[in-house]
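For this view, one protein chain was removed and the others were kept in their places.
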Amino acid sequence: MLAFIARRLVQSVIVMLVVAFIAFLVFRYVGDPLAALLSQDAKQADYDAARERLGLDQPFYVQFYYFVINALQGQFGISYRLQQPVSQLILERLPATIELAFASATIALVFGVLLGIYTALRPRAFSTGVIMTGSLVGVSLPTFLIGIGLIYVFAVELKWLPSFGRGEVVQIGWWRTGLLTQSGLRSLVLPAITLSLFQLTLIMRLVRAEMLEVLRTDYIRFARARGLSQRAINFGHALRNTMVPVITITGLQLGSVIAFAIITETVFQWPGVGSLFVNSVAAVDVPVMAAYLVFVALVFVVINLIVDILYFIVDPRLRDGARTGK
Amino acid sequence: MTEPVLSIKDLVVEFPFRDDVFRAVNGVSFDIMPGEVVGVVGESGAGKSMTGSAVIGLIERPGHIAGGEIRLKGERIDNLPEEAKAKLRGKRIGMVFQDPLTSLNPLYTVGEQLVETIRTHLPLNEAQARQKAIDLLTEAGIPKAAERIDSYPHQFSGGMRQRVVIALAIAAEPELIIADEPTSALDVSVQAQIIKVLKKLCSSHGAAVMLITHDMGVIAQTADRMVVMHHGKVVETGTVGDIIRRPREAYTIKLIQSIPTILRQEHAATPAEAANDDGAYVQVKNLVRDFEIGKGSFTKLLPGKTEIFRAVNDVSFSISKGETFGLVGESGSGKSTCAKMIVGLLRPTSGQIIVDGHDIWAGGKGHQERRKRVQMIFQDPYASLNPRWRVADIIAEPMRTLGIARNRSEVDDRVAELLRRVRLDPSVMRKFPHEFSGGQRQRIAIARALSSQPEFIVCDEPTSALDVSVQAQVLDLMSELQSEFGLTYLLISHNLAVVRQMSNAVGVLHNGVLVEKGPTDAIFDNPQADYTRMLLDAVPDISKVA
Amino acid sequence: METSRWKTFLKSDIVWSYRHSPVTIVASIVALLLILMAVFAPLLAPYNPFNPATLNLMDGFTPPNSSSFSGKYFALGTDSQGRDMLSTIMYGSRVSLFVGFMATLFAMVMGVGLGLVSGYVGGVVDAIIMRVADVQLSFPAILIALLIFGVARGIIPPNQQEGAAVWVLIVAIGLANWAQFARTVRGATMVERQKDYVSAARLLGVNPIIILLRHVLPNVLGPVLVIGTISLALAIIEEATLSYLGVGVPPTQPSLGTLIRIGQQFMFSGEWWIILFPAITLILLALSVNLLGDWLRDALNPKLR
Partner (left out) sequence: ETIRWARSSDALTLDPHSQNQGNTHTLAHHIYETLIGRDNDGSLTPRLATEWALKDGDPTVWVFKLREGVKFHNGNDFTAEDVVYSIERAKSEFSNMKQLHAEVQSVTAVDDHTVEFQMTGPALIYPNNLTNTFIMDKTWSDEHDLAVVQDFASGASNYSVLNTNGTGPYTLVSREVDVKTTLTYNEGWWGEKPPVTDIEYLTIADAQTRISALLSGEIDIVQDVPPQDIERLSNTAGFKVEIGPENRFIYFGYKFGDEPLKSSNITDSNPFNNPLVREAMELALDRDAIQQVVMRGQSIPTGIPNPPFVRGWTEELDAYPAPDVEKAKALMAEAGYPDGFSVTLDTPNNRYVNDEAISTAYVGMLGQIGINVTLASRPVAEHSPIILANESDFYLLGWGVPTFDSAYVFNDLIHTKTELHGTYNVGLYSNPELDEKIIALGTMDDMDARDATVAEIWDVVKADRVLLPIHNQVLAYAMREGVTLPVQPENQPNMTTVTFE
């Protein structure tokens, strides 16, 4: 197990290096940071000087080299736009994103799994048809439109919930949480729903499909033949077996929750790393963009690792490395 | 007269399809008395399993019972509501499904599944239930049950799993046990143990057993009475001895005749000449194959030690031209691995294979020669035919690839000719594989193998996917072709009867080692190795009917 | 011959399950109508909104079902540039569908190709391709598209960028979605590779590329088609999202997504029709394609019947 984790860590470092490398390769083309950095009346000489000082006149691999060297020491440089250390910026913004991602992942998982089970157990019911089709409407719309629509209905018209931001936050160590205040929780509702819709649909459909498959397996039939109760069969046997594939996909999807958060955070002015990234793209704030991408890669790598470990826990066949005859 | 445990009258099971209705079971009636084992036989698709499912009330949708009645100890059960039916299951009717490998939930330990079942039916606490579970496992023949109870299903062998399934089925001491092909997935040695367990249970608990199988040998050894089914109907019932010795219906007669026996038969192949290994057409010399295990694809990039498993260990034999060499052995003994190396699909770790004087793994010429001369017939005829290709294309592929025939009409002519050879109408050329029956598919596979005009054909379990009557047709065809073209066969099978009928010489593989080889009769009548003897003793055979 | 084939087709499972699923029938009709509307936009549309010279700016913001400043009639009203909404939606669906189809095709060809090789060859090649897929998956689709857009802007000379924009979008969305196909095909290929019909072909020394293309490919195409329909809907939405972030097709030739982005600005100012009609069209399109995908998935899965 330890060897496995060690191996995965090596892999992770490679993945992150590649991500950083590609990021650097690409950044040269997303625009000129100086356009945002220098004032309207800066002269050509100022541009040249600034370019040289930022090292932007160097070939990208040299820039990449320095980036890696500094990143290894936890240094991601100074944000061009906000003039603060990038690592500090990201750490400051991280709690917001994590709380949002966590909240929407919870919504997606709980409702996704429940609805998935429901629709699988009643494959021919009318309500199932409604849920299945309705869930598609949710993913047929771009996230930004759903967000704006929710704001319009719940904040502007009904005035039930706040339209933007995190509300009041409480500082616990370096972690700034919105989960402990009422306004913080209220602010979380709309963005969390917006962000979870897509994942919810996906998880629901996945659970349903897997559950339908599992319900047809011999061991479920045999469990019936053994005289077990419906409850024990549906929740004890079918659900647990459904979870194995669901965990993998869900894990990956959780990663994309963070990615999708870019849009949601922008629409709801959620002060997380996603909106930081979008604003940085607009200003070609290369240090922030690079650090963000490496961070996202890290998140994926960690999630993948957790997923694999969960796999081991859930599925005994993998635990002792036995080869299955499947 | 005692009341039958199970009484089925005019049972009809229907599957509504599109526009018409398919009757899987069409008016079946029979009874089972307490303590009695009734065997249900019939070819694949005859409706045996469906009858069993109907009794326990687990017919898959959209199938349903459309007529007749089922009584358990006189009480009608087919029209009970679902909850009431659920109460019967496990408690009064135990069921063993066809495939032991998939009947157990892989995520729970054997013990958990047993305890769960026991506590559902009996008022026991956790500890008592566990004790009961251990007792049941011991009874079902699992050695050291107390130690093994916390293992997961995948940690058990197939035979052990089958025994666990039986333990589960009898946990609540049901009055009726339905065993659906409890042994078909197992090799002979394990099969014998399972049959023993079932019989013992029947006598000690006084339960009635409905034993579904297509293996007449098993019936002959286990059952008191038998029911023969054909196309959803019962064609004959009676005591086992009566039916085997005096079958009345044409279908039963055909069924019994097509069962190969392990005993020597008049029309069996002639024994091999004293083998002169060096001059033989096919020579297999000191074949070894190792597999690396326990490594994923990524880890292969990293240095580290690998575990090695030797699947084939120093196997040598030879086959003279025009003869058949049978290779037998239990599952996992390395038969298929040998076959793959011989046809060139798997590179041997060491050793040589020489066909007609060419080393087929030497590359260059040997390679080229091999493609033309060596062909293979695979275990599962359906899997060996590309489901998206038409029969004509499948059969023509070897000709096209090897350049035997190129222009269209020539290819078509040859395909038609080959189809005729395997007794199929050339008009089937435009069909797809799924439009054929199992036996026809195997014929197509044989036609494909003949297409490159080979001299040597390796047959890896050519009939194990087929039921007995079809198996007989295919074996006959193979013999005919052999005499017609002078083909040489390597016949791999775990069915000893088939091997006995077909081959001139036999080799016995055990854990990758060739423990014994020699002329067929010598091996079968006078086995030398312990393993061979064990294998032969375990074979059930209808001729053993008292 | 042909008619009998047609007859067997009509009797096949797919057709049967199609005929017995009213939702699918409705979905396919809607999808077909939308596609026809898009394909024949130049013939059907009352105006050509992609020709700026024909526009009159003063016609802007004409409400639905009314006549404009210059006296023209607009059934669905006009947008902020005086473009007829109905025609713009028709032409916009054309752009969206084109981008969606091509991007999906691109992702499909790339993903299926790599998946086949990965699953068939295995070993180091497989490890590398799957690691690349991992890297790709750690860049969310939108990010990849943003980055590719940036690169394309840098590489393509400015005066060709507009023409290239659609292709850049296609590549960007395609690249963001190939891994899904690759993973699925790899899995299926690994299963097919074990099957005896592949062994039979290998035995004859058939070229591995031919084995992959002629033997394996047709047998793994089922799941590919299913993912295909779903990613088509996803690609259309992704295109809309990119357009929301300010990278996308040129504003003079708006796609459905661009229309929604533009219309979004007028949500609070009373010109509801500018967002409503394109949004409805997008929902209908995505929904019907998704429903078709759903049906196809179930119809092709014998276990779910």
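Going by the order they are written in, the chains are A, B and C; count residues from 1 in each one.
Going forward, contacts are C-beta pairs under 8 Å (C-beta built on N, C-alpha and C of every residue); 3 or more make two chains touch, one makes a residue touch a chain.
Just so it is clear, the model here is predicted, and its values are computed rather than measured.
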Displayed chains contacted by the hidden chain, counting the whole assembly: A, C
Contact with the hidden chain (one of A:Ala120, A:Leu188, A:Met204 or A:Ala283): A:Ala283
Contact partner of the left-out chain, one of A:Arg81, A:Arg205 or A:Arg221: A:Arg81
Among A:Leu121, A:Ala155, A:Ala232 or A:Leu298, residue touching the chain not depicted: A:Ala155
In subunit A, positions touching the absent partner: 30-45, 47, 50, 53-55, 75, 77-78, 80-85, 89, 92, 148, 151-152, 155-156, 159, 162-165, 266-269, 271, 275-276, 278-279, 282-284
Interface residues of subunit C (partner: the chain not displayed): 51-55, 57-58, 60-61, 80-82, 150, 153, 158-159, 161-163, 246-247, 250-252, 264-271
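The working rule: only the chains that are shown with their structure count from here on.
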Geometric centre distance via CA averages, subunit B-subunit A, whole Å: 49
Whole-Å separation of chain centres (CA-atom averages), subunit A against subunit C: 24
For subunit A, residues that touch 2 or more chains besides their own: 11, 216
Overlap residues in subunit B, where contacts from two or more other chains coincide: 298
In the complex, subunit C residues that touch subunit A: 23, 131, 134-135, 137-143, 146-148, 150-155, 233, 237, 240-241, 244-245, 257, 260, 264, 267-268, 279, 282-283, 285-287, 290-291, 294, 303-304
Of subunit B, residues touching subunit C in the complex: 18, 297-298, 300-301, 340, 343-345, 367, 371, 374-376, 378-380, 383-389, 397-398, 401-402, 448, 452
Contact footprint of subunit C on subunit A as seen in their complex: 11, 14-15, 18-19, 22-23, 26-31, 129, 132-133, 136-137, 139-145, 148, 152, 156, 212-213, 216, 252, 255-256, 258-260, 262-263, 278, 281, 293, 296-297, 300-301, 304
